[in-house]
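What you see is the complex with one protein chain gone and the rest in place.
Take a look at chain A:
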Amino acid sequence: MGRTGYRYLAAAVAGCLAAGAVALPAAAAEDSNFVPLFTYRTGPFSGSGIPIANGMRDYLEMLNQRDGGIGGAKIAIEECETGYDTKKGLECYEAVKGKNPVMINPWSTGITLPLIPKAKVDKIPVLSMAYGLSASALGDTFPWVFNPPNTYWDGLSMIIRYIGEQEGGLDKLKGKKLGYIYLDAGFGKEPIPMFEQFAKDLGFELKLYPVAATDMQNQSSQWLGVRRDRPDYMVMYGWGALNPTAIKEAVRINYPMAKFISIWWPSEDDAKSAGDGAKGFKELNWHGVGTDFPVIKDIQKLVVDKGLSQVAKDKVGEVLYNRGVYNSMLIAEAIRNAQKLTGKKAVTGEDVRRGLETIDLTPARLKELGMEGFTDPLKLTCSDHNGHGATFMQEWNGEKYVKVSGPLKPMTDKVEPLVQSAAKDYAEKNTGWPKRTEVCDKAS
């Protein structure tokens, strides 16, 4: 490389520096709570990762702007880019571990799994919101892991319940054919035993269409199978590039979109990219979309309009953005509870674990948070780290998602035994899995 070459390189690097968003240095005040955010704004999963990262960051930033943090202590936010890669996620974990993080939100099942046993040792709770290990809903076995408000098993039972409602009763499912297209990883495979149980109990036929993570963008063979089998309903558990590709392929083979139902991860962009044909596509959700909530208005006013966020203005209020907001609200509530329980301003991971166990989002509390009508009440206890709340079905109308069903409750009788046996199994396989010794707090 000649001298000019170096000069070009230097110019390019300088250009990157200038173009890159230069955020404010994290406040290092004496009373602050350190919240690391594991994000992925790069890589094949960034389509899902960016809105979540923005939502999570913006809500916490809004609390800093509006209330000066939580309970008088600023929130020190630090993003660590994982790229949805377990290697990088673990590196992020090691990097933040020493800085007294109040909790970790891995946002990847692959990163969650190695952190589950570490949580207790390092005294850092893990909040894997509606993902991760379903069995970790059981607080007696997993005192340091939280996965509210629903597990993937809850999600499946709600989808089956919804299909039953459409058909006029669960018994009408007899003789029907249900297809299941899923990411061929832990996340997509977890619901299969339950799905098979349902197929046996209700008498429908189950067709599996696994999609490997490497072929997310090439699903023609799976959808060829769908065209041949003609399932009456399609259920999808996808993430990242899997979702838009599946929706596009479904449109291409003229699959009736009204009968294509997904777990809660597809975003607006996933449906939009398939064009008009995607109208009628359905997914579960447990929180509001759009900006008509006081909390989102505050974020717009105090964060987005001031240029403190990386989000594009028209992306505020999208499904995954609002999900990030919901996640951060749980973080903030846990910190707040921890402050109440301990009387300290700056809390530790141990305090926040207690804070998470005492989360009680009553309708009144949601109203205070500016989230009236945004989501259902949620109560976590020492033994129930999930809540197993109700969700609803939303439908893509070509422009946005609209709610099309009443509350869908999970079938607890089906989910609970599975959670119990999976947790027992986990504890048995990991010989020497510690018994719960953490004391239980009364809800404050």
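In this text, a residue touches a chain if its C-beta (ideal position, glycine included) is under 8 Å from a C-beta of that chain, and two chains touch if they have at least 3 such contacts; residues count from 1.
One rule holds in what follows: contacts and distances are computed from a predicted model.
S.K.: UniProt name of the unshown chain, from "Branched-chain amino acid ABC transporter permease", "Putative circularly permuted ATP-grasp superfamily protein", "Phosphocarrier protein HPr" or "Stage V sporulation protein AE"?
M.R.: Its record in UniProt gives the absent chain the protein name "Branched-chain amino acid ABC transporter permease".
S.K.: Given the contact definition stated above, which residue among A:L90, A:L206 or A:A258 touches the chain not shown here?
M.R.: A:L90
S.K.: From the list A:N33, A:N64, A:T109 or A:T245, pick the residue that touches the absent chain.
M.R.: Only one of A:N33, A:N64, A:T109 or A:T245 touches the chain omitted from view, namely A:T109.
S.K.: Please give every residue of chain A in contact with the chain that is not shown.
M.R.: 1, 9, 12-13, 16-17, 20-26, 39, 41-42, 53, 78-81, 83, 86-87, 90-91, 94-95, 97-98, 109-110, 113-114, 117-118, 120-122, 133-135, 184-186, 189-190, 193, 212-214, 310, 422, 425-426, 429-432
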